[in-house]
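Before I ask anything, here is the structure I am working with.
Complex shown without one protein chain; remaining protein chains in place.
Now for subunit A:
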Amino acid sequence: MSVSAAQDNSPKAATDDIVEVRNITKYYSPDVHALSNVNLSFPRGQMTTLLGPSGCGKTTLLKIIAGLLEPTEGDVLVNGKQVHGTGPERAFVFQDFALLPWATVLRNVAFGMELTKQDKREREDRARHYINEVGLAGFENKYPHELSGGMRQRVGLARALAVNSDVLLMDEPFSAVDEQTRRKFQEDLLALLANENKTVIFVTHSIEEAVYVSDQIVMLSPRPGRIHSIIRPEFSRDADPDEIRRDKNYLDTVEAIWADLRKYLD
C-alpha cells in the first residue's frame, strides 16, 4: 500500500473500541459470497467510513453490524458483548430515508421513541430539539413529500440522533442528495457530531466524502468483500471546510485512495 497518510493495520488499537466485528463471513447463497473473514474495530467517538466500489459488501457489513442481517459466520460485539439482532445502542440512517409518508416530520423524528413507548410530551420535546439541531425548525408539521431530498435525510438523521444511541450507522446517507446539498450536509453533520459524542460508521462510495468526514477509512475490495487497507487521514479539522478541501494532505489522501481503488475498475 502506498498511501501518504498514516497507516493503521493493527486491528487492536490502543483506544477503546465500541464496536468490533470478528471473522465475519456472509454468503447470500452458495454462489453469492458477499464478505470474507472481515475483522474490524471501531474506536469509540470516532467516525469510520467503509469505502469501496459497488459490490464490495460495504452495505452488507453495515447491516450485519446493525443486526438487520445475520452473518453466515462470525460475531458482532458492542461494548465487548456479543449481540444478535438490532439493539437500542445502534441507530440506522437509511439511504432512501425510510420515512413514514403518512406522518409529519415531528412524528417521524419521534418515531423511534414512539416504538419504545416514551411519554408523548417528552418524546416530542426531544424530537423538536433534534429537528432544530439538523436545521429543520419550522418544518415540524410538514409531511415528507413536502420536503426536498436533502431535508428528508435531515429528518432521517434527526430520528437516529433522537433515540440517543451510542453508535450511528449511516448507509450512503447522501447518495440520493444533489452535490451542493451534499457538501453542506457533510459540513453540518461534522458540526453536529462534534457536540454529540457519537461513534459513526458510515458507508459511502465517494472518496472525497470518505476523506472529508472520517477519522478512519476502511477500504474494502470487491467480490467477496474483504479488508483491503485501513487509512487514517491526517489533516487538521480545525480549519474551515473550504480550506480543508484545498488542504494538501486532504487532496493527497483522496488521490492515493483513487490510485489504489482504480485497479478494481478494470
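Just so we're on the same page, a contact is a pair of C-beta atoms (placed from the backbone, for glycine too) under 8 Å apart; a residue touches a chain by one contact, two chains touch by 3 or more; residues count from 1.
To be clear about the criterion, contacts and distances are computed from a predicted model.
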Name of the absent chain as recorded in UniProt (options "(Fe-S)-binding protein", "Fe-S oxidoreductase", "ABC transporter permease subunit" or "Anti-sigma factor") | "ABC transporter permease subunit"
Given A:T86, A:N132, A:S148 or A:S236, the correct residue touching the omitted chain is A:T86
Who touches the missing chain here, A:F42, A:F111 or A:F139?
-> A:F111
From the listed residues A:H84, A:R121, A:H145 or A:R246, report the one that touches the chain absent from this view.
-> A:H145
Touching the hidden chain in the full complex, which residues of subunit A are there? Just list them.
-> 63, 66-68, 85-88, 90-92, 94-98, 100-102, 111-112, 114-116, 143-145, 159, 163
